[in-house]
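Once you've had a glance at the structure underneath, I'll fire off some questions.
The complex appears here minus one protein chain, its other protein chains still in place.
Now for chain A:
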Amino acid sequence: MVVHYNPPWANTHIIGIAGSSGSGKTSLALRIVSALNLPWVVILSMDSFYRPLSPEDSAQAFRNEYDFDSPSSIDFDTLVERLRDLKQGCVYSFEKHQRVEQTTTIYSCHVLILEGIFALYDPRVLELLDMKIFVDTDADVCLARRRGFYADFASIHGAIKQWTAFVKPNFELYVEPQRKNADIMVPRGIENSIAIDMIMKHIQRALLSKSDEHIKTLRALGQGHDADEPLPTSVKVLKDTPQLRAMHTILHDEETTREDFVFYFDRLATLLVERGSDHLAFKPKEVVTPQGITYAGLELSKDVSAVVILRSGGTLEVGLRRVVPDARIGRLLIQSNARTGEPELHYQNLPSSLAKDSVLVLDPQVATGAGALMAVTVLKDHGVEEERIVFVTYLAGLGGLRRLTKVFPKLKIIVGKIQEGFERRWIDERYFGS
């Protein structure tokens, strides 16, 4: 039976911050994000959702006559669609600004802060928000900030012209009525430290309950196994040969020098990656030998990429390069929280070709399988089909393997040795010497 695993970013907690132009929404959002200092709290600015400007609009904008402050300038349909995707934990890339080439990717955020003049405007957006904040700053302060804002490229005259023609009337017409949708009003923006404190507490509670849920999910996945139940055929343990056992012995011996440890680990890693390669996709290929005779052989049907789970996964990279020297390599930094044991995704950098390649995932130790579950989830979210993933590991516990195979029955897992009982990670310490 296939079981579903929900990563902690599956049900993103979304907070909306609205307020007049110049009220300090962005500063408030930035203050919150920098105070939390967690990679999974992310700001999404509604500026990214301005409708494209037509040449006529651009000309108007140049004369300070284009109305950026009306809800009609925002593409709410796209915004709602993106928010729904993010809520489900999908990957989302967007151009930061219409006129800027650079794209930003949002993925795996646990808390998303949506910031914009009309963050609390559209009822479809309101439905997706878990907390609604309205920043209420005095209009004169807003104008003053705005003037400073435009000082670089427009005249003060321009700023005032925009203010009286659009900003103020729009504020009264569209922005201010959003107050009634808010859960919290924050007068004086970021100067209001008590309000900021309250918001922070709310976010911390949300993060904590997400983490609890995640740990509960992981626990539930580990239950209900029969200890004697054989592992499914998708798990391949290296054949137990005398030579392999001798290598296990050298690697497990605390008296082995680091030089020997690295040599034998690289040798074993090479074998593991070679075995892993047997489970990639192949197709027939006919070749002609120098004798002029045709041989009906095989070739890989897809390019091979690899994803290294840091830091431990780096120990298998030499083995990878001996077998697939030109593999494109992505990296995921997944670490267990020291207090709760919950795996956390701190960093990801994946090759863009991943979705069409065969993918080897490298991690030398699988204990509870929680980090591995997260890694495979990230790959699937990035469009890699489960059957194209081969997970390569040296030591794996039965509990972790059962969890992984229950959630991902089509995933192939290559194991050097089955680990009895739980062991903390030690391979990377021995290999890297730190």
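Here is the rule we go by: contacts are C-beta pairs under 8 Å (C-beta built on N, C-alpha and C of every residue); 3 or more make two chains touch, one makes a residue touch a chain; residues count from 1.
Keep in mind that, in the parts below, contacts and distances are computed from a predicted model.
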{"item": "From \"uracil phosphoribosyltransferase\", \"Centromere protein M\", \"Protein PTCD3 homolog, mitochondrial\" or \"Ubiquitin-conjugating enzyme E2 2\", the hidden chain's UniProt protein name", "value": "\"uracil phosphoribosyltransferase\""}
{"item": "Option from A:Val141, A:Val237, A:Leu300 or A:Ala355 whose C-beta touches the chain left out", "value": "A:Leu300"}
{"item": "Absent-chain contact - pick from A:Ser72, A:Thr241 or A:Ser434", "value": "A:Thr241"}
{"item": "Residue, one of A:Asn6, A:Thr249 or A:Asn349, that touches the chain absent here", "value": "A:Thr249"}
{"item": "On chain A, residues whose C-beta touches the chain left out of the figure", "value": "233-234, 236, 241-246, 248-250, 252-255, 263, 267, 270-271, 274, 277-280, 282-285, 287-291, 293-300, 322-323, 325, 412, 423-424, 426, 429-430"}
